[in-house]
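A protein chain is absent from this complex, but the other protein chains hold their places.
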Amino acid sequence: MHAFDYTAPESLASALAELEEAGDEGKVIAGGTALMILMMQRLVRPTRLISLRRLPGLGRIEVVDGGVRIGALATHRDVETSPLIRSRIPVLAETLSRVATLRIRNVATIGGCLAHADPNQDPPVTLLALDARVRIAGRQGERQVALDEFFVDYYQTALRPGEVVVAVDVAFPAPGNASAFHKFLPRTADDYATVAVAATVTLTPEGVCREARIGLGALGPTPLRARDAEAIVIGERLSDRLLAAASEAAIRVVDPIADPRGSAEYKRQMAGVFVRRALRGAWDRASREAA
Amino acid sequence: MDARHSHRTRAHAERLTGGESLEQFEGAVLSGVNEGAHFLGLGWVRDAIRRIAGFDPFPGTLNVRLVDRDALPRWRELRRDAGLSLTPPDTHSCGGRLLPALVEGRIPAVVVIPEVTRYEDEVLEVVAPVRLRTVLGLRDGDRVRLEIATRHVVVGKPIPRVEGSEKVTGQARYAADVRLPDLLWGKVVRSPLPHARILRISAEKARALPGVRAILTADDLPPVLVGRRMLDMPLLARDRVRFVGEPVAAVAAETSDVAEEAVALIEVEYEDLPAVFDPLEALTAEAPILHRDAGAYEGAPKERPHPNVQSIQRHREGDPERGLRQAARVFEHTFRTPRAHQGYLEPRASVVRIDEAGRVQVWTCNKTPFRLKEQLARALELPSERIRINPVPIGGDFGGKGFSTDVPLAYHLARATGRPVKMVMGYTEELMAGCPRHPSIITLRTGVDAEGHIVARTARAIFDGGAYAAFKPRPNVDLHGGHQAGGVYRIPHFEAESVCVYTNSVPSGHARSPGEPQMIFAVESHTDMIAHELGIDPADFRRRNLVGDGERLATGHRLERVKARETLEAALEAGDWRAPRRPHVGRGLAMSHRFAGLGDARARLRLETDGTVRLITAIPDTGTGAHTVFRQIVAEVLEVPPDRVVVSVGDTDAFESDAGVGGSRVTRVAGHAVDRAARAMREALARGDRTLPLQTEARFSVNETGTVTSFCAQVAEVEVDPETGCVKVLRMVTAHDAGRVLNPIGHQGQIEGGLLQGLGLAMMEAMGAEDGRISTLSLGDYKLPVTKDAPPLTTVILEDSVGPGPFQAKAIGEMSISPVAAAIANAIFDACGVRLRDLPLTAEQVFFALQSRGGTR
Partner (left out) sequence: MTLRIRLSVNGSAREVLIPSSRRLIDFLRDDLGLTGTKEGCGVGVCGACTVLLDGRMISSCLALAAFADGAEVTTVEGLADDERLHPVQQAFIEYGGAQCGICTPGQVVAAKALLDEVPNPTEGEIREWMLGNLCRCTGYYKIIESIQKAAGHARL
């Protein structure tokens, strides 16, 4: 690897100051699982590396205003095994348990995952469906961005130079709400998804969909929302026709690329299948909940 | 012997001898001079029989002459060294050996082998607690069935690994672990283009980098070409590059980071040349020619119908054209398989040091160190005595570690700098510039008669050899797979043509059973496709056509002691072939056979003053457990506890030559060498030679395949998701005609590892490429099977005593890999009616096939 300076500041303020001072030459590192590979492949060559690993409190998972705040340094494994998340937002724990292997989940952080903005990652798909909000800190202070507006393009986010992700906020599900996550791995059990779909639906006591959100992974330059499909199911009851219509609408928004996990056309087709399955799964859970 | 039967005889054996296997012999009763009666009259002999066999012997022997001439060699071996010693109380009497046996499946007995006997060696002297003639009502000439327990104390037992403790503690030192003072790190500049002229290489910037100690290009090296058999590859590209990843320059620096920086700073100017990637295209008249005069390369095969042909090989038996003309029906299908890496987890690594005496000391992961020494002597233009290959364990080979292209570069860097140099490939380099399994395009054309017998077949296999043939060790630079086009069937008229072709791709090399997974996928898919067309159950179709005892394979090779049918039936039974299936679930069947390998090997044994027996072998440890089997053989023959036997690998000074690892040869060839060395020691000891250390040495060489092969039959059960095409392998059955299993742990480990590699080839392993650039450049994209991909597995072992190896072992290492893909493809067809002809068997292929058919069956 190339040579670089490395610091591990012990307060957010000094981390932000160092980041600003380093400018283009600087990069923050958290778990390092993505950045180390990029550096070894010579794709990224920062001359200053600012480690967030010593920032106090940034790994906490805690309840705030009707939801949970997951600190940027919380690892995938922390989230997966958190009793709070398991009991209140089980789909998130389930999603995290499907990421890579335990060795990666022990290290990779939620902040790093979001900032890395690889459209093939799994957690953003579910976080999109859960309408998560990203908390961002900069020298000017903190701001919040809906996750929906956070991803801009392949590996590009709404983070401005000098900013870091400090947490992601997820509201607790409302009554009548349930979610499902599907990661499609047709060739081997350890892989990035061929497609990943998360769906969340909130039902009225009568079984009518009040609210729905669908997140899509590995299906475009960023993790996507299938908004047309969501609109189709809202106000409706579950039927095969409804699911077919929603899945067709979802197929229209995806723009996947071919890779060893499948051709673009196959991924498009699978988006349809898994939107259907995820919606049905979420719906079934929600109606059990309502019952 | 089917699975249940072998189980039953084992139970008898267990009662009789405590868990040893029984071998069947049949003989005719003859009257004799009752020499045995005298022998049996001796008190110490009776005592010994009482002690060993647990009965009071009737004072007289039943003499039996072996009926089956084929069993004679085996009996001779047994009488030479099996059984329990009868040691006389004094040196004047003569002793012998005892073999526990069952007569007619029920009467316990022993076969006595006096050291001195008047009988010819096909006569067995049987002793029982009763007079057998009376009890069984036997007269001269009557047949008797004998089951003889061949008592092995160590062989056949699950002895743990010799080298186990070093491996689990991290103490085992592999090539990349060798640390020397003053070590420099070597790295290679690789071509980014598939075919280009090198115009200029400028290294000034790199040279200026602090810590860079040497930079070499082709101009700094002698103009030698290297290769295992065919010498067609330069050490560094000279004037021309022929594949993306080809080494163009080499760097030595103080750290690997600096070496990498230097590599990035070396600028090479190229002029693009037209390139060819498709092997069929490479054989057309307009194709760019990779090597101007490949026929002139040393070791190049003579026949060269097109300049891009590396090798061409033909097999012809009977009159295939006529056979096809006369067939009732003819079927033709084409199959394709992709490029696939061996997938060992130890990327190639080499360390070279030129010592004070000017000797070249080499540590490298190479499974044929003696051949490497010769190859290096030529490449480095040095006398071979100046080169020493130091043994290191090898972190997985699977065919890929037979050639060390980095060693000559490391040597030249070491020479240029006067310091030792270490070169370790990254996995990206492995995938870009290793020596993967040949991609193939295989067309089979088969004629069957009205009764469903295969009467004729022609086969054409095109193997994409990549830019150089240097990685192939066979004299004809071809792959064994070509021979396998006839499968396990009796086909009177046969022609197979197998062609290895130059393309501007990474050079292909050998990979576990070279060419066979490709060919068996084609053959066994084709077999099912024909059976389906004929409306015959795939198992029945195979039964009709399987090669039988004394019959010939399609290649004309005559076989004896054929276990094809038994192996098939065992797999079918264990795989519940006829059981009803759930919807979307299917079962598929595939078979293969393989001969044990040929070659020569040496072994040396030393009985040390402290009583340990040291085996010095030339076979490096590639992880197969060979050293453990050697230990067992020595312990068995010398009748010492296994932990008294120490195995060490000789460096290349220790022996003159050795064929090394490969082609399923180790147990057979090197095992025999070890066996012979041990017997020589036993004889020396028996002669009273007690001067320690006592050393014996043996060589074993075999170059005739012989008439015995081993069969494998597999059943796969899969479930297909009709909405996604996703294929889940629910279970696998693998049945093996295994000869004698010398170590059940190691044997089973070979089966399981091979099977999972077969599963990888079937389901996921494919090196993608675009315009000659490999697109799967890490193990994140080129996927190998993981724990959760390993399906529930049932193994059936059919043991018998006809293998060509020591103690009648057969080859196992390259058996289980080949049928897997076809078994799964056939199961997919059974589950959903989709026939896939290209590997890997992706969900995507199934999905689109289902779509174009409009739903499932």
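Which chain is which? They are A and B, in the order written, and residues in each are numbered from 1.
Note that in this section contacts are C-beta pairs under 8 Å (C-beta built on N, C-alpha and C of every residue); 3 or more make two chains touch, one makes a residue touch a chain.
Please read all numbers here as calculations on a predicted model, not as lab measurements.
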item: Selected residue (touches chain absent from view) among A:22, A:49, A:147 or A:178; value: A:49
item: Selected from B:107, B:684 or B:793 as touching the chain missing from the view; value: B:793
item: Residue among B:398, B:521 or B:807 touching the omitted chain; value: B:398
item: Which of A:12, A:84, A:107 or A:158 contacts the chain that the document leaves out; value: A:107
item: Touch residues of subunit A, complete complex, unshown partner; value: 1-6, 8, 29, 32-33, 36-37, 40, 49, 51, 53, 77, 100-104, 106-107, 189-190
item: Absent-chain interface as seen on subunit B, which is shown; value: 158, 160-161, 163-174, 176-177, 179, 256-257, 342-347, 393-398, 424, 426-428, 621-625, 745-746, 748-749, 752-757, 778-780, 784-788, 790, 793
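The working rule: only the chains that are shown with their structure count from here on.
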item: Where subunit A and subunit B are represented by their mean Cα positions, the distance between them in whole Å; value: 47
item: Subunit A residues touching subunit B - in the complex, by the definition given at the top; value: 1-3, 42, 184, 186-192, 194, 259-260, 262-263, 266, 269-270, 273
item: Complex contact set, residues of subunit B against subunit A; value: 257, 261, 264, 723-727, 763-764, 766, 768, 775-776, 780-789, 840, 842-844, 847-848
